[in-house]
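Every protein chain but one is kept in place in this view of the complex.
Note that the chains take the letters A and B in the order they are written out, and that residue 1 is the start of every chain.
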Amino acid sequence: MVLVLIEHDDGAAIDTTLEAATIARDVAAQEDEPLEAVGFGTVPGDVADELGEYGVDTVFAVTHDDLTDYAPVAWAKSVRELIDDREPSAVIAPGTDRGAETFAHLAAIADLPLAANVVEVDTGGDEGYELTRQRWGGSLLEDARIDAEPNLLTIVPHEVSAEPATEAGEATLESYTPELEEGDFIVQVDRREESDTEGVPIDQARVVVGGGRGVGSAADFDQLEELADLLNGAVGSSRAAVNEGWRPHDDQIGQTGNKIAPELYIPAGISGAVQHWVGCKGSEKVLAINTDPEAAIIGKADYAVIADLHEVVPEINRILKEKHR
Amino acid sequence: MNTLACIKRVPETGAKIVLTDDNQAIDTTSLGFTISPHEECGVEEAVQLAEETGGTATVLTLGSPEADEQLRTGIAMGADEAIHLETDGEQWGPRATASAIAEGIEAADESVDLLFFGNESADQENYQVGVRVAHMLGLPVVTGIKNVEIDGDTVVAEREISGGTEVFELPIPAVLTVKEGLNSPRYPSMRSKMQARRAEVATATPERSEANDVEMIELETPERDDSPAEVLGEGPEAAEDVVAVLEELEVI
Partner (left out) sequence: MSEKSVPQQAHTVIIGAGIVGTSLAYHLADQGRDDILLVDKGPFPDPGGSTGHASNFVFPIENNKEMAMTTQEAMRQYKSEDLYTTSGGIEVARTEERLDEFERQLDSAAAWGNEAEIISPAEVKEKVPYINEDLVTGGFWEPNAGVVDPLRFGEIKRKAAESMGALQSFANTEVTNIQTENGEVTTVVTDRGSIDCEEVVIAAGLWSPKFAKMAGTEIPLTPAVHQLISVGPIDELEATGEAVGYPIVRDVDTQMYERPSGNDMEVGSYEHRPILWDVEDVPSNEEAALSPTQPPLTEDAFEPSMEHALELMPDVLGDAEIRHAIDGLLSVTPDGMPVVGPLRDVDGLWSCAAIWIKEAPAFAKYTAQWMTRGYPDVDLHQSDVNRFDGYGTSKAFVENRANEGFQKIYDIVHPAEQWQSSRPLRQSGFYNRQADLGAEFFESAGWERPQWFESNADLLETYADEIEPLERPYEWDNRWWSEIILAEHLHMRDNVGMIGDMGFGIFDLVGDDVEAFTQKMAVGRTDVPVGKSVYTPILDPSGGFRSDLTMVRLAEDAYRVITGGGEVGPDKRWFRNHMDDMDVRLIDKTSALGTLGVWGPNARELVDSVAEEDMSDEVFPAYTAQEVTIGEVDAWAFRVSYVGELGWELYAPMEQAGRLWDIIYEAGQEHDVRPVGMGVYGTTGRMEKGYRLYGHELELEYNAAEAGLTFHGVKDADFIGKEAYAQAIEEENAATLCTLSVTDHESSDGVRRFPLGHQPILSPDGEILEDEEGRRSYVTSAGSAPSLGKHLLMAYLPQEYAEEGQDLQVSYMGDTYPVTVERVGSKPLFDPENERIFS
């Protein structure tokens, strides 16, 4: 048996779970074993159906009176108990914050090795599984071996595609109540807070809009300010714009300014000299707006718009405002 | 409050990584070394808390003799003490690493109230050393933290989730594994760097645990995604496509 940890939200399995399930099904097929899943809280039938399409036979829905919210040790112990019951050869989780955390606890509690960031598994190795895992944010791959009972693996999010099984099956939903202790809930989500996005500082903003020499004047930063507002983000600038006196130094992104790591960085009118790139290379995605298709920033960006920012940014703002309405 | 930050010496790589001929390691000939970015934030937090409460901040590393450089960077950032668990430079697995660190911390003179680890190391990305150490020390732990507040005997730790944060409250002493964005780590100054060069570093040579662990066979560099940026369009007409991408990235 192969066991996969699932996460669900709003009545559906989240996509990273389906990616992990895809790998888990492959592992199960190689082992010629059934695929089972474990989730927490009330697992809706829709989720079970969805998992059925991914080849899961049985979904264990873990419930416990004290398990009112996410609690990593409680989750880990529950999976541990299920492992003892079901004796899987591999236990697989999505490498999400929760998946990774739960499995780190699981590995520590069960005294087992854990292979994180896995993208590929070959169960037919001489000693245990041979697998490929990502390192360095994906710029390096490691071929590794794991040989334990069971093998614990987490799967890199958004690296493998989620593919339903060729023959859709049906998953049975089973309730599972583990034996947990008070101490297992020392760490549990206490509360949730909405993020406060007003006046978000540049090094903590989820979205940063950057302006450089191409902006042309201090006044022309208004368009970028508006875009940043619409995205609950912050505005930054290149050294050139600071040197021109268009922006305060606090705004500067670069080797001698702020280092940012937002989810999205939108450099507009910035050519992308090394000095600047050093400050923004931690961004998850970069969407560059530049008139020069050969500009350095275009070579480094994920998305590019070859346009004059003075034309395209107001247009983006207009569309966003319409959507807000 | 006494704090401790675990750090790791890692090469500063570019977009493309070059391997040694035997594919067993990264060719670091032309590379510099740094502290993993998450851990830099750990050091900053540890130093700030110790400064605020009049405690001692310690930096600890497990690594080659050269990792002394990173410990001294930690001192230059404001740490008071440094512990070097010296290895021969071989890459240790997460289990052996965690055992050695846990033993190192237990052996240290001063008790520690808060321990900081990076959520994962930049080079290995095993996502587990901090948690394993916490279990070995019998301490509560929470991972992926981007905000830390102290409230008496409790540490309030926040983790980012879509649209907000989820908040954990842990009794001190505790372990936190943190992520970049927690704070803005200071850069050492010239003066602090000079002082750090003269600071003392406590050194121990731990035994490498033989526990069954994931074993590296070899490294390979992935087929590089050399694909140029996806050009969404030219001129103002591209605005629609930009908005579509913003939606796809869930930043609206």
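Basically, contacts are C-beta pairs under 8 Å (C-beta built on N, C-alpha and C of every residue); 3 or more make two chains touch, one makes a residue touch a chain.
These numbers come from a predicted model, not from an experiment.
Participant: May I ask you to name the displayed chains that the omitted chain touches in the full complex?
Facilitator: Hidden chain, whole complex, touched shown chains: A, B.
Participant: Which residue among A:C280, A:I298 or A:I316 touches the omitted chain?
Facilitator: Spelled out, the listed residue whose C-beta touches the missing chain is A:I298.
Participant: Using the document's definition of touch, tell me which of B:P188, B:P206 or B:P236 contacts the absent chain.
Facilitator: That would be B:P188, which touches the missing chain.
Participant: Can you tell me which of A:L227, A:V242, A:A261 or A:C280 touches the chain that was removed from the display?
Facilitator: A:V242
Participant: Go through chain B and note every residue touching the omitted chain.
Facilitator: With respect to the unshown chain, the touching residues of chain B are 12-18, 29-33, 69, 186-194, 197, 224, 228-229.
Participant: Of the residues in chain A, which ones touch the absent chain?
Facilitator: Residues in contact with the chain left out: 213, 239-240, 242-243, 249, 255-256, 271-275, 278, 292-296, 298-300.
We adopt the following convention: only the chains that are shown with their structure count from here on.
Participant: Take the average of all CA coordinates in chain A, do the same for chain B, and state the distance between these two points in whole angstrom.
Facilitator: Roughly 18 Å, centre to centre.
Participant: Along chain B, where are the residues that touch chain A in the complex?
Facilitator: Counting only chain B, the residues touching chain A are 13, 15-17, 26, 37, 93-95, 98, 120, 122-128, 130-132, 134-136, 140-144, 158-161, 163-171, 180-181, 184, 211-222, 228-236, 238-243, 245-246, 249, 251-252.
Participant: Would you pull the chain A residues touching chain B in the complex into a rising list?
Facilitator: Interface residues on chain A, with respect to chain B: 70, 72, 95, 97, 100-101, 103-105, 107-109, 111-117, 130, 133-148, 154, 186-195, 203-204, 206-207, 230-231, 233, 258-259, 261, 263-264, 282, 285-288, 293, 298-308, 311-312, 314-316, 318-320, 323.
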